[in-house]
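Complex shown without one protein chain; remaining protein chains in place.
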Amino acid sequence: MAVISLKHVSYQYPLEDHKVIRDISFEIEKGQVWGLIGANESGKTSVCNIIRGFIPEIYRGTLEGDVLIKGKKIEEYGPGERASIVGYSFQNPFTQISGVKETVYEELAYGMENTGVPREKMKEKVEELIRIFHLEKLRDKNPYELSGGQKQRVALASMLALDPEIVILDEPTSQLDPKSTEDIFEIVKLLKEQGKTIILVEHKVDLVAEYCDHILLLADGQVAMQGKTEEILTDPQVLVCGGQLPQVVLYFLEREKRTGKKNKIPLTVQNVSFAYPNGYTAVEDVSMAFEKGEAVAIIGQNGAGKTTTVKLMNGLLRPTKGEVLIEGQSTADKTTATIARKVGYVFQNPDDQIFQESIYKEISYGLVKQKMAPEEVKRRTLDEPTAGQDRKSTELLGAIGAGLAKKGKIVITITHDMEFVVKYFKRVIVMAEKKKRRDASPREIFWDEELLRFSSLKQPYLCQLANLLGHRDILTIGELLEVTV
Amino acid sequence: MKRGIKYDFSLLALLLIPVGVSLSVVGYQLSTILKLPVFVDQIGIMLVSMIAGPWVGLVAGMLGNVVNGMLNPVSFGFAFVSMALGLVCGFMSRWRWFTNIFGIVIGCAIINVVTAMVSGVVSTFMFGGVTGSGTDLVTAAFLATGQALWTSVLSANLLTGTFNTIINFAVSYIIVKRIPDRFLVKLNYGMPYIKKKGVR
């Protein structure tokens, strides 16, 4: 019997004049792992909300069609019952903390407390969760003070404390670094082994291909394609519908068928170190120089010092040793706002900066605020811009970055997205453990296995593929084709 | 949409209360850091009572002072001021006073009078006419001219309150207008502030 069944479901939000979901029908059997993919605004989150019952109860609006969970209409489940049957994990780690518990230990028990689980059972379950999710070190910490990745793990664990049969994960890794992403997917694997039914909404198609056995592709509020992963994710039709295909597949598809300037150095970081008032050193003796028209990516594990370095460049932080020079002048005696006229900065967590709808508008907002023509702002720093973006937006960002570089600006980006780096950057700086480790071209960096290992970074998927095929120093699909065909 | 004590405390409204209290605190901190001459410490309460109603506003006001009171028990006494503020603001919002300029001006005036009076009563009976803020200098000035205690306190509070109330309300109002419609629909009192036409 199908565990989840949607029949001819359509839905319209209140205040909207069009249906966000139109005539959707699909069935999910017990124990399956479904990847829900599609462009932004295609209706993925709405579908998840419908399965979970948030629509229509909380979102109101008009819902048509039948939604059956375990054979029963969703309306027939009592308040609080659904939480024990359908678990839901959101994209933003911050909002999933209950806010009423002071330690992770108690946070994990919160859901169980609400459903009246006896104390002894709760203690057992919490210990189990701590073990599985590797939360030993975080036991007594305040959930608010955890990093994004840690919060997400705690949120997932808390949700699973209620032992739901169905688990919906809505882009759980979009705000996490590679290591945390891996951790989350390890958990997905575990859940699969436990026989849970999983729905995973993700943009990282390569990971979806690895962990999901079925795919549901949504486009424009309708089901565009559905079926087994092997069949769907090898079909170029996916690209037409606004989805993405794994790198491996793109390579094979292609197989089936067939540029910097020197000038005055505008930005220099000289032997800069930074330590917080409590003594913790975030960055040690870092030196870098940037020239006009360069597009540079800074990569490294979280905590390596990337964001600190960039904040030192735009004046939010001041070096405790060394200095930052903009056009030859030290930043020591300028206010942050003044420096901002020369160095722009886009934050990693969109909620921290509060924005316009698109990153592009966001960048121009900063400029408009200062009534300046774009030409006058000398460099832009983009901090993890592709997190949570779909393919179209990622391409737009890359194009903006390239465009700015062409205009003579310096574009510095912090990112975990290795494919993005390969596509748009000619120079990569690797940071690890508070120091700059290497400054070279993407090709040299991504084939320096020891460096990558030391910095806890992974090669882009295509390089991994090339490695498997026995070829080295490959960066693009085109190059791989040349040596294998 | 049903309203009243029983219906107003939905989970969403409940979640707004800590937000309202924190915002008041942060507003106060920010105006101190920026060394502004006004205490912008009421926006949280105003905001919350405007969109979630008088009873939620009342609770938010009370809770704010209770939490503050743990560090400075004088706040306990002045809880009545915040509670009155939440109540009045909430009811005015319900009766749609804030949808036109007359309502806003008269509303602010009434809010100022009410808060000044409550503050005056509390301060006169519990603290000898003192509030612990700059208002007391104004009170002293009135007293020096030979006025009785009660009238001095009241006048001082009214005077300093005017500027305060206007600024606090202005900020709250601007922010409420910026809240997206789809959020306002979910609240019992959000309707007057929805921008889309034809939805009332």
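Should a chain be cited, it is by its letter among A and B, assigned in written order, with residues numbered from 1 in that chain.
Quick note on the criterion: a residue touches a chain if its C-beta (ideal position, glycine included) is under 8 Å from a C-beta of that chain, and two chains touch if they have at least 3 such contacts.
One rule holds in what follows: contacts and distances are computed from a predicted model.
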According to its UniProt record, the missing chain among "Energy-coupling factor transporter transmembrane protein EcfT", "Acyl-CoA dehydrogenase family protein", "ANTAR domain-containing protein" or "YdbS-like PH domain-containing protein" is "Energy-coupling factor transporter transmembrane protein EcfT"
Which chains here would be touched by the one that got left out? A, B
Among A:K123, A:K137 or A:K392, single out the residue that touches the unshown chain. A:K123
Looking at the full complex, which residue from B:I104, B:V121 or B:I179 touches the chain that isn't shown here? B:I179
In terms of residues, what is the contact footprint of the unshown chain on subunit B? 9, 11-12, 14-19, 21-23, 25-27, 29-31, 33-37, 40, 43, 47, 59, 63, 67, 69-74, 76, 126-132, 136, 139-140, 143-146, 149, 171, 174-175, 178-180, 183, 186
Provide the residue numbers of subunit A that touch the chain removed from this figure. 52, 54, 58, 78-81, 83-84, 87-88, 90, 92, 94-102, 105-106, 109-119, 122-123, 126, 144, 155, 158-159, 162, 314-316, 335-337, 340-341, 344-345, 347, 351-354, 365-366, 369-370
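Throughout what follows, only the chains that are shown with their structure count from here on.
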Between subunit A and subunit B, the Cα-mean centres are separated in Å by 40
Interfacial residue positions of subunit A with respect to subunit B in the complex: 13-15, 58, 60, 99
Which residues of subunit B touch subunit A in their complex? 18, 181-182, 185-186, 194, 196, 199
